[in-house]
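With one protein chain removed, the remaining protein chains of the complex are shown where they sit.
As written, the chain order gives the labels A and B, with residue 1 at the start of each chain.
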Amino acid sequence: MNTPFKTMALAGICGMAAAAAQAADDSRIAMIPGGPHPYFAAWEQAGADAVRDFGIEAADYKVPQKWELTQQNQLLESLLSQGYNGFMIFPGDPVGAVSTAEELAENGAQVIAGAGCFKDPSPAAFCLGTDTGNSAYLGTKELLAAMGDGEKRIAHFTGFLVDPNTQLRIDAVNKAAEEAGATVVQVIADIDAPEPAEEKINAYLAAHADEVDGIITTAWVPAVVAANALRKMGDTGIHMVGIDHDEVVLTAIKDGVIDGTMLQNPYGQGYIGTFALDKLRSGCTVKDDAPFASNALTDKFIDSGTSYVDASTVDSYIDAMRAESDRILKDFEATYLTCN
Amino acid sequence: MLQISRLSRADWFGPLLATIIAIVLIQSFSATFLSAYNIEILLLAIAVNALVAYAQMIIIAIGQMNLSVGAIGGLAAISFAGAMEVWGLPAPLALVFALFIGVLAGMVNGILIRITGISAFVITLATLSIYKGINLGITEAQPFYGIPESVKSFGSAILVGPIPLLVAPTIVVTLLLWFMLRRLPIGRFILAVGSNDHAAALSGISVSKTVIAAHAISGLLAAIAGVLVVARLQIGQPSIGDDWLILSFAAPVIGGAILAGGHVSTMATMLGVVIVAIITQALVLFSIDPFLVQVVLGAMILAAVGLNRLRARQPLKGSM
Partner (left out) sequence: MSAQDTPSAPSPNSSTGDGRQTWLRFFLSNEFGLILLIAAFIVIFAVSTRGFLSPFNLFSLGRNSAVNIMIGLSMMTVIVTGGLNLAVGAMGVCAAMAFGWLIEVLGLPWPIALLGGLGMGAALGFINGWTVVRTGLHSFIITLATMSIFFGVMIFLTRAESYRAIPDVFSALGKMKIATYLSPLLLVTLACALALTWLYRFTVTGREMLAAGASPAAAELSGIRVGRIIILCHMLSGVLAGMAALMLVARNGAAIPSMAGQLGQDWLLPAFLGPVLGGTLLQGGKVSVLGTVLGAFLVTMLSSGLLMLQIGAFWVQTFLGLMLLIAVLLDKARRSYLTRRNLA
């Protein structure tokens, strides 16, 4: 996983070196997901690259050992005591994590939300994540295009119901389907862990494969499991669009088992997040009239980008993600921050 | 009549009756219950859960408990997957390695319990935490994906009709375990130590060796279960084993095992596993809230221990 990201970062240096000037000299950034999940793995390399490119003292990726708010809180407390002063957090709970974020801010640290948002009001300067609704909408459009003419019955596999993004995804898929005159015949949610995903998806496909023409997945694990299931079942005529860049999904695209995947941009979140935290540390403030988007949780949302990859572009998917990051970083400071 | 009353006293009779009644009832309400596909799903669940239950049963037999069954299973699972992905070992070697880890982990439990004389509960709570911690430390909670095709195809292969190949190891283990407890000296020793370790020691049985052997067998069974889950899921998931604790006690207890030790039955435990699997499956079939599965499992344990207790009292009453 690391090598492609290194290449990606190396290629990115030229474009981004200009931003390297004017860094706070004592920024120690920590990036903390809600728990272990492969989605966040790219944050580690992104932090290391940002340290090198922007001259930041440290930008470390620290994982709580479980998806549990208490574990995340203890890790955050410990990191603050260790002298970290900039935090990008995926909140373990959109409300429950706010009180710890407030404590971090009261102790002089800068906080932003990454990949998932805190519920307003929170001390987070902004939330940098995928516009999940949009991503699901575009993915469904691509799926419908790939399915061509004929009947269009879609099954939708998605993630944890407690994740506020899940409802946005379900709504977006339904909207895209409705616009194209397709029907969503089944939504299976709460399956972002391998064992239940394996059970539910296989059980569903075994019973209803002939009643489905297309599959859209909007969470990491269901995408992997569904891609594996389609490979196992052989030629079914079922089209599928996945999400994220797991090896299994990418290979399935190359082999023509599934049509494509909607990339999210965790690397960009880590890289841009570290950059922004360092800027905030050096005295920049968020513009009052910054062009933030809003979602169900917050009015200070920044889209970290999404793009569709199919068999023809899968080998250069790194470029697709880099292009997104470059685009956002290029005028990030001018758009969102006031610096003296 | 006499024969029926003798039958009814056998451990496996009650659970068997319950199994048959449950199957008939559920089938009459939902015709898809005995469909080929559903049977396959049931058998897959039973194949793994039976091994988990045996791993606990063998420890219940010596009158102890093993909280670390799930942790050993998880550690063996990631050892199996990790050995293949990271070291590139061929599947059979990785299997031997994983089973060795399981036996070793079990023996450590047994040895610690014997040399310290501290209750198995505390020791296995400590080792549960140690084994799970090693698992997380190695994997950082990320799964191993590099499972070779041979293992994957084993996990999804079909023996005949709706019967998956994964049940084969479980059947073999069941027969061996039954033979061991019934016919081999070690089986007799285990049950003797479980009913009264003092008397067993006086009659020349080495209590230490027996306890350590029982824990080693428990570790081995947990490890086999872990490996089977890897074959079924086709990934080495660190969370394998996390939810085995309740199940591992439920099945032997439903099968009439007495927690004080000395009295277990392989067949009845297997039936206990079947009952649990059928009922959880029925909850899904009738679209009953999946959240309630836990409640039903807990209630079944309570009902079973209550019944066992009643049954144990009855002969006494009769003789008085």
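We take it that contacts are C-beta pairs under 8 Å (C-beta built on N, C-alpha and C of every residue); 3 or more make two chains touch, one makes a residue touch a chain.
In this text, all values refer to a predicted model and were calculated from it rather than measured experimentally.
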**OP:** Out of A:74, A:316 or A:335, point to the residue that touches the absent chain in the complete complex.
**Re:** A:74
**OP:** Check the options B:104, B:186, B:201 or B:246 and report the residue that touches the missing chain.
**Re:** B:246
**OP:** For the chain that's not shown, point to the residue among A:95, A:296 or A:334 touching it.
**Re:** A:95
Original post:
Residues on chain A that touch the omitted chain in the whole complex?
Top reply: 62-71, 73-75, 77-78, 80-83, 93, 95-100, 102-103, 107, 119, 161-162
Original post:
When the complex is taken as a whole, what residues of chain B touch the one chain not shown?
Top reply: 65, 112, 116-119, 121-123, 125-134, 136-137, 140-141, 242-243, 245-246, 249, 253, 259, 289, 291-299, 301-302, 305-306, 309
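Everything that follows uses one rule, which is that only the chains that are shown with their structure count from here on.
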Original post:
How many Å are there between the centre of chain A and the centre of chain B, using C-alpha atoms for each centre?
Top reply: 39
**OP:** Spell out the part of chain B that touches chain A in their complex, as residue ranges.
**Re:** 37, 41, 136, 140-143, 145, 156, 232-235, 237, 239-240
**OP:** Spell out the part of chain A that touches chain B in their complex, as residue ranges.
**Re:** 35-36, 38, 41, 63, 65-66, 193-195, 198-199, 203, 206-207, 228, 232, 247-248
